[in-house]
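With one protein chain held back, the other chains of the complex are shown just where they sit.
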Amino acid sequence: MKTTQILIAGFGGQGILFAGKFLAYKGLLEDLQVSWLPSYGPEMRGGTANCNVILSDDPVGSPIITDPDVLIVMNLPSLQKYVDTVVPGGQIYVDSTLIQEKVRRTDVEVYYIPASQMANDAGVPTLANMVMMGCVLKNNPELSFDGAAETMAKLVPPKKANLVELNMKALEAGRDYEG
Amino acid sequence: MAERVLMKGNEAIAEAAIRAGCRHYFGYPITPQTEVAAYMAKKMPKIGGVFLQAESEIASINMVYGAAAAGMRVMTSSSSPGISLKGEGLSYIAGSDVPAFVVNVQRGGPGLGGIQPSQSDYFQATKGGGHGDYHMIVLAPASVQEMASLTIKGFNLADKYLMTAMILADGTIGQMMEPISFEDAEIETYDKPWALTGTKMRRPHNIVNSLYLKPDELEQKNFERYKKYAVVEENEPMWEEYRMEDAEICVVAFGIASRVAKNAVVAARAEGVKVGLIRPITLWPFPKKPLRAAADQVKAFVSVELNMGQMIDDVRLAIECKKPVSLCNRAGGMIPSPDQVLSAIREAQKGEN
Partner (left out) sequence: MAIVFQKPHALTDAVLHYCPGCPHGIIHRLVAEAIDSLGIEGEAIGVAPVGCAVMAYDYFNCDMIEAAHGRAPATATGLKRCRPENIVFTYQGDGDLASIGMAETVHAAARNENITIIFVNNAIYGMTGGQMAPTSLPGQVTQTSPYGRDVKHCGWPIKVCELLATLEGPEYIERVAVNNVKNVKAAGRAIKKAFQNQIEGKGFSLIEVVSACPTNWGMTPQKALEWVESDMIPYYPLGVYKDRSAAKEAEAK
């Protein structure tokens, strides 16, 4: 039985929920059991946003993550709030454009990705979230980059098909980042 | 098997309702159930249905009353404070014996409370909510798939028994996405000779009414209604049992609490504690039989709830206080962690040893 609990957190407007949806849809296409739980309410509009995604071979129990295997943070308050909840041996992904602080824990793998800067440089300034996801897919043995394009095609509504390409560009930038 | 799609719990309710033949939705905005209304607003005009945003919760439930009296499958959805406002209409609907479908995606209370998930409307839903002697069928989904399947079930039960069927969900189940597949909905159809269709000058007029000024007549109506409720209590309780076969401790939880509790049961089993879970799926009728049976088997019960302890009363009544029942709870929009439930299970185990 393999279950991966992924917590994504940042500000509202950074595409936190969308990044989670991407992972959830990817799991769906891979015939995994999936749950996606957003924070909701006023925080959607500028406060902190977070999203719990669980991918599993078995039916998902509680959709609420208390000890994530993977933490992806896109602002400092989120790092401070969740850094100690990650399981030993887990992974933490930090957008180092927005977060200067370093993780002091030594029992987790930490990836610093200047995702916001990279997204800017790639001409997709709003897609730092997907730069982060590209890096997550590459470094997480339970996930893989295969199927990312199919997932994106399913996730993006047909009317906005041009966004598939832009999102893939961001994902690839994250994948190819050698930090 | 039908294709798996990812859907929010609230959207699953809306889609399932449409598949159940509901073509009339009346509602008023409130967090965290807005996706139900948004989905209906988008879909209904395309399938010849009606979505109408009413001026209030009060108006919307009375629109439901009118539409139900017209013999249509109709629904409204809201969250806790809005359901309080609908209480009046729910009582009239019960007193008039017309079928309706109502969704409560609960949030913390009382008063304006908060918007985070809660189960603190258990009493309101299972004990009546509005005035007078009446019950609603209360269904408590624990997954997005059940948001859909219990919606279809709810419409069928409402028509079968001429009652309100209520989905008692919470913000978590409403907001989360899980894969679901829509099998072909089994729509049961019932004749509605009482419906207001116009007499066409071919039959005596139908009257939909809850007013009985003669107390003996009103008493008789209540007696008849409670005979019907007894049939519902006999035939319709639904529950799930998990690892109960050799359990010494029985956790009782519904909705999102049962998901957390299941994690705790798995963890406790890993420690060697013999614990199982009974998850009521119908909260009214409450699944008394499996609990009564469990009372002869286990040492103690733990009721896990997102409120100050409401279902625990029904657990105690069901087991006739034969075994101790402890409460493991959070309130106000907080959710117990699996660790908290695990501790409660350990305590229960110790308490009896």
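Which chain is which? They are A and B, in the order written, and residues in each are numbered from 1.
One rule holds for everything that comes next: a contact is a pair of C-beta atoms (placed from the backbone, for glycine too) under 8 Å apart; a residue touches a chain by one contact, two chains touch by 3 or more.
Everything numeric in this text was worked out from a predicted model, so none of it was measured.
The chain not shown here makes contact, within the complete complex, with B. Within the complete assembly, B:V64 is the residue of B:V64, B:I115 or B:A344 that touches the hidden chain. Across the entire complex, the residue among B:E3, B:E55 or B:E245 in touch with the chain not shown is B:E55. Residues 24, 26, 50, 52, 54-56, 58-60, 62-72, 74, 88-89, 92, 96, 196-202, 205-211 are the ones on subunit B that touch the missing chain.
Rule of thumb we're sticking to: only the chains that are shown with their structure count from here on.
Centroids of subunit A and subunit B (each the mean of its C-alpha atoms) stand 34 Å apart.
Against subunit B, the residues of subunit A that register as touching in their complex are 21, 24-25, 28, 33-38, 40-41, 60-64, 66. By the touch criterion stated above, subunit B contacts subunit A in their complex at residues 4-6, 31-32, 115-116, 171-172, 175-179, 256, 259-260, 262-263, 266, 335, 337-339.
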